[in-house]
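Note that one protein chain of the assembly has been removed; the remaining protein chains are unaltered in position.
As written, the chain order gives the labels A, B and C, with residue 1 at the start of each chain.
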Amino acid sequence: MLRFIFRRTLQMIPTLLAVVLIIFVIFSVVPGSFISSLMAEGRNATNADVMAHLNAQFGLDKPLPVRLWDYLWGLLHFDLGISYRTRSPVWDVIEPRLWPSIKLALAAMGFAAVVGIPLGFIAALKPGSLFDTSTMVLAISGLSVPEFWLGLLLMYFFALQLGWLPSFGYQADSIQHIILPAIALGVSPMALLARTTRAGVLDVMNADFVRTARAKGLTEPRLVRSHITRNVLVLILTTLGLQIGSLMGQAIVIEKLFSWPGIGSLLVDSVSVRDIPVVQGTVIVIVLWFLIINMLVDVAYAAIDPRIKVN
Amino acid sequence: MSDILPDPVLSVRDLRIGLGKQNEILHDVSFDILPGETYGLVGESGSGKSITGLSVMGLLKRPLEVTGGSVFFRGQDVLKLGSRARRRLRGDRMAMVFQEPMTALNPLATIGRQIAEMFVIHRGMGWSDARRKAVEALESVRVPSPEERVRSYPHQLSGGMRQRVMVAIALACRPDLLIADEPTTALDVTVQAGVLELIAELCTAEGTAVLLVSHDLGVIANMCRRVGVMDRGRLVEEQDTRALFENPLHPYTRGLLAARPRLGSRTLARRGRLTELDQVVTAEERGRDAPTLTTPRGFGLEASA
Amino acid sequence: MLTRLGLMAALALGTATAALAQDATPKDGGKFVFTAPYGGSITSLDITATPHTQDEIVAKAINRSLYKWNSESGKPELDLAESVETSDDGKTYTYKLREATFHNGDKLDADDLIWSYNRLADPKKALPGAEQMLQIAGVAEFQAGKADHISGLKKIDDRTVQITLINLADPGWNLMSNYAPIYSKDYPEDQLASKPNGLGPFKLANYVPGSKVELVKFDDYYEEGKPHLDKLDIMLMGEAAARDVAFRNGEIDANVLGPVQYEAYGQDPALKDHILEVAEVYTRNIGFNTKIEAFKDKRVRQAINYAINKDLIVEKLLKNKAYPAVSWLPISSPAFDKDAKPYPYDPEKAKELLKEAGYETGLKFSVTATPNESWGVPIVEAVIPMLAKVGVEVTTDPVEGSVLSDKILSDNFDAYIWSNSSGPDPLKYLTCFYSKTSQTACNYVKFSNAEFDKLIDQAGNETDPAKQNDLLRQANNLLQEEAPVWFFNYNKAVMAYQPWVHGLKPNAMELAIQDYEDIWVDDSAPASRK
Partner (left out) sequence: MRLRFNLAFGLTLVLVVVVAAVSAAWIAPYDPIFDADLMNSEMPPSWEHLLGTDGQGRDVLSRVLYGARVSLTVGLVSQLINSLIGTALGVSAGYFGGWWDDLVNGLTNVMLAIPSLVFALAIMAVLGPGLPSLLIALGLTNWSWTCRIARSSTLSLKNQGFVQAARAAGFSDANIMRTQILPNILGPVLVIATLGIGGAVLAEAALSFLGVGIRPPQPSWGNMLTDARELIRTAPWASVFPGLAIFTTVLGFNLLGDGLRDMLDPHMRTRRA
């Protein structure tokens, strides 16, 4: 198992390298610069000398290949560079955003799983029923709403009209604050999970071994518990993993809307002021999260499914 | 006649199965199986023999449903039982072995657990006791080194081994009736005989009646004492095995026998299903609403040997 | 028209339209939850490292500068100095510093000031605040590397410091800047961004990057009896719709309003009595790049000013959260001409002018614009059909803020729409249209007019404020006539606040910059604010 994890970790390196390269190239041709963003408000004209000094300080006067080399060399030493904007190490900028982001991703996924999986399960137990049809129409609808629109509606309804929940913000120890953004972010994975679960349960329910289990005289609860659940889990694990893995990147819009101090909003802010080292850093974090989650999913597969060998 | 015969274990009376209420696909099927008897149901694929077996077990899946008739098991009409009582019978008093050993076992559970489950459900044993019984059950179906095998997963076993495991599960609680639905069809020829012998031997030893569903006349001839021939949802003929082979009464049966491959091309017979009977028997001959042609049970058990 | 003139007169005094009830004596204690509305995060807690208003909102609570902006009088006044003496030539100022304590317990002394200003001007550090140091003698040499410190800063004794300037302008305008605060020389520099140490009324308690800054009262703050508040939370919220919900929900105590909310709050009886308005010193405009042939012609530039119904745009899109612009200088500017009238909406006149200039048809240009609702793409969208009616085809070039300034500074645009500082110091901001001012400084449209230059030269050498203002007024009117830009509006900043909040000031420089030490909450505040 450890060897598997080690190997998978090594396999991440080329992917990460490619990501770094792509982002580096894209943002080396992007119009606008951090220096120009200093003046974006149109209020404080910045001294030309200051700008030149800044350029030199960030090494922006060096040719592109040199900058790339410097960056990669730094990465090799786990150094993400210095943020243009805050002039502190990129990691110091990213680190405080990490936990809120993970929390939001997990909360959204928790919501998606707790609602989506049972919905899909129940729908599949009576395929074609009213419940099934309405659940599935609801699921497809959930996949069809623009996220920020949904977030805004939730905000107006639950925070303002009903006054049940705070509308924005982050509180380290507050569950209330995470509810609305988690729901807004979780609706689409919830819908996906409901559909995948339903399809998975139908698949398993129609499997021969379930007929065998019935022929053995199992009660329905025992049948579901000891034969269906695990097999369905195997089928939805991929969806589950892919969703958790990509949630950190998908959260951009919701994080911005709800003033959530996560990686996504940091990314958007950094793009808009052209704080390229932070952009690089956040993308690396987002991609790493995806890769690590996927590795964990594979490990989980190996743990659940004896047919899969990790080595 | 029934007064000189023992009470049947299973008595199917005018069983009708439909796709919903309208489309009847099984028409008034009736037959009896005596204790310890091996009864064969033969016919083309789609003739309704498998769903007959499933309906006895109560495993018909929507939209299939029983629309009429009765199924007496040990004198009791199981169709009138509640689902709870019916479930209690399943696995305990009547058991089933399916065609596809590759998929009939839960891929994520050890076979030991899957066998042990029978003792837990029906005998109320703890898991550790049940597991010990599972080793015995595996041993009885002649799976080598059963202590190790109980820890194996289905994918680690060959098809023949898996079917032996299925037999072990089915016979774990010593049922009164075993329904074997094409138990060897998916197996290699070389292991077919072994599995069939195993079923015959264990059932004879315990006095278990067997309903053997097969399209393979060879298997039927070797295993069964009495045979029912099904065609398009009807039981067209029922005779003792020897009588059937010697003197088929129904044109369809004659066609079936005629379509049987000649000696020496047995491998082909296994592959090619009996699907082109229309060329041998005309639709007219096969008839529509005729009653089952039947001869009374003969005595003596030589046919089952 | 009459009412508007009356309104303007009131505004010319530099006061707000909404009177704040300052009836009771301030009450100590409690908590105020403020918002920093210009984005979802701040750059740094070290204000010297950033030029953004968003950061200034936080820095105002933590730091103090030598001067401060008095929003009531509209002038800079001494803050960290008790007194100042000016030399006879008007270029040397001697300050007697106050007794003040930094958050870490250090006492303010002359060395702190000298160290802070040297640091700001240090070219190796490349700090935006260097801009504010340029007036001090010796900074140029220091920045060029010819000196290792600023020669114009001299310590007389621990509490006395002497600053020599290169010109006669009041140094208060530069040294009041919140971007040029006084730091403690003994405090480790690398801590400034995470654990700021200032002289301000509040000290940092907790910072959640991308979310909020929590501050607590600094007990040793130098002003007696201030601050009133025990706690100050600043929420970082860029999304206006979200701020609106939060304010109505009572989660934040003050909300800088956009046009839509300005209208809605004004109509809401529960909210309309607690709105603070001020004419800010920003002029929104569409600048015409004179590298485009047509824009070299004054008639074309005037025609565009005639062709756009700016009153309607201000009314409908900005919901009257702005004052239609006359010329460059804002209403509150001392050089603003109260008799000048803005370009009227006159499409016929515009057509005529365009015909004269030879652009009856075929004039086509794009406007580079950010998404800003008050001076961005939505305004251009409204302009497009209006200009289409006089035969001018306009397209949008939507960009982010950093790209807008980049394009303008690199002369890569036809026209832009922007919001630029135009006060409070009229000379400084009119100099932006001086022909020798470079495009990268602030003459973005490369305006060049000999007559205008002459007026600015004269004003620069004039020491009598009244005469100087008169010259600047003439320059400003000339600018209107020349129309180097489409004069759109002067911002009206609006802030809504909860009824229990007192002490907010109508700051014309930037309404979101408040003197936190004067804010207090009364007994009607909910429990969460006590």
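One rule holds in what follows: contacts are C-beta pairs under 8 Å (C-beta built on N, C-alpha and C of every residue); 3 or more make two chains touch, one makes a residue touch a chain.
Everything numeric in this text was worked out from a predicted model, so none of it was measured.
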item	value
Displayed chains contacted by the hidden chain, counting the whole assembly	A, C
Of A:V90, A:A124, A:V283 or A:V297, the residue in touch with the unshown chain	A:V283
Option touching the unshown chain, where A:F27, A:W91 or A:Y301 are the choices	A:F27
Of C:V84, C:V260, C:I292 or C:L478, the one touching the omitted chain in the full complex	C:V260
Residues in chain A touching the chain absent from view	14-15, 18-19, 22-23, 26-27, 29-31, 128, 133, 136, 140-141, 143-149, 152, 156, 202, 206, 246, 248-250, 252-253, 256-257, 267-268, 271-272, 279, 283, 286-287, 290-291
Residues belonging to chain C that touch the chain removed from view	240-241, 244, 258, 260-261, 263-264, 309, 312-313, 315-317, 371, 373, 377-378, 380-382, 384-385, 388, 395-400, 403
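Methods note: only the chains that are shown with their structure count from here on.
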item	value
Remotest chain, chain B as reference, centres from CA atoms	C
Geometric centre: closest chain by C-alpha means	A
Inter-chain centre distance, chain A versus chain B - centres from mean C-alpha coordinates, in Å	52
Chain A-chain C separation of Cα centroids, rounded to whole Å	38
Contacts with 2+ other chains: residues of chain C	none
Residues of chain A defined as touching chain C within the complex	31-34, 36-51, 53-54, 56-57, 85-88, 92-93, 96-97, 100, 152, 155-156, 159-160, 163, 166-170, 172, 255-262, 265-266, 269, 272-274
Complex contacts: residues of chain B adjacent to chain A	57, 59, 87-92, 95-96, 98, 100, 103-109, 117-118, 121-122, 153, 155, 166, 169-170
Complex contact set, residues of chain C against chain A	38-41, 43-44, 49-53, 123-128, 130-131, 134, 143, 179, 193-194, 208-212, 235-239, 241-243, 245-246, 248-249, 251, 282, 370, 399-407, 409, 418-421, 440-442
